[in-house]
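Just one protein chain is left out here, and the rest sit where they should.
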């Protein structure tokens, strides 16, 4: 699936995040998403909240997996570790997700969150997803 | 600060989460929060989304810290690891946060998310927060 | 299996760690191990090295699982997160491992490392193990 087909699929099965993120690119074992940051994503200090960045990383990795394995909406996160590295400004964030291991039952990879004008990544996450067994 | 004072403080400095979580109890080095789960917290499969549970764990730990150190809104998460253990139903979640180490600059602890009717915790997180230096 | 039977089993299948740790107790979904600390466990600063504490946490959780599921030596760690909380002295460490979720394929839990004379835990780990499928 490409960005458009993935966007349609997500809008259908996961309406809760509709319009919150743009799928910019998908490649072999990777995906890039953009999150336009608004007032609702901020936390005290005027910076983007941790949960907003977690949501972006989680979705980007979900998209990278779906692009590989197809319409498996029930693929779920089993664990995630996120490090917040630099305080982002209240502006767009871009997330690059990368699959390091695509197993039959588990998928492991990482996601790097970037923002224009920063000297390095603003956050880095490693994530594990579980793929439901084929019927 | 007790639950009421903490709720007022959060409503003031962090209006983005107003009304989303109830501070049920705070104790020495601990806090318990409840999240009434609605349609907006769900993901494909009708279960609570990972980012919703991350948000709950993050806030519960933030509250446990504020209850100890006072009005330091700029205290921020530096890293978090979350394990999703059981698929929760679309119903209330309760989170118990516990501080394991309250240092001058870093606070480390964990948060356990529970749901009535489940045979064990639905998620478990460990978190590190950074406290801004005193002026 | 109890502490003695587990010790014999480990000495047999995992001779690399023989004599390095004492199994003090096993309970339902838990285990407690002691590591007598020697020169070989230290790092610059005269404190116990991170990898030594990781080894202790990993073994304690392995023992807690074996006590539940029996002689499954090929049960392996799939992921672990460890937070180092206080610098331990060059003295015995005790680790308490606890299973939070015993699934068919994955086991998740945590391990807390303690040392007499410290004001709180010296390290805390969360771990996931994979159980090989039954033949």
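Every chain is named by a letter (A, B and C) in the order it is written, and numbering of its residues begins at 1.
Note that contacts are C-beta pairs under 8 Å (C-beta built on N, C-alpha and C of every residue); 3 or more make two chains touch, one makes a residue touch a chain.
Just so you know, these numbers come straight off a predicted model, no measurement behind them.
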Problem - Visible contact partners (per top-of-document touch definition) of the missing chain - result: A, B, C
Handout entry: Per the touch definition above, residue among C:30, C:68, C:83 or C:112 touching the missing chain
Key = C:83
Practice task
Could you please point out the chain C residues that touch the chain left off the display?
Solution key: 13-14, 16, 39-45, 47, 49-51, 54-55, 58, 73-74, 76-84, 87
Exercise for the section: Write the list of chain B residues that the hidden chain touches. Expected result: 78-79, 81, 105-106, 108, 128
Problem - Those residues of chain A which, in the complete complex, touch the missing chain - result: 81, 83, 85-86, 100-101, 108, 110, 120-121, 124, 126, 128
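Keep this in mind: only the chains that are shown with their structure count from here on.
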Practice task
Pick same or different for copies chain B and chain C, depending on whether their interface residues overlap by over half.
Solution key: same
Completion exercise
So, in whole Å, the Cα centroid of chain A is separated from that of chain B by 22
Completion exercise
Distance between the CA centroids of chain A and chain C (whole Å) is 33
Problem - Approximate Å spacing (C-alpha centroids) for the pair chain B, chain C - result: 28
Problem - Where chain B touches two or more other chains at once, by residue number - result: 81, 83
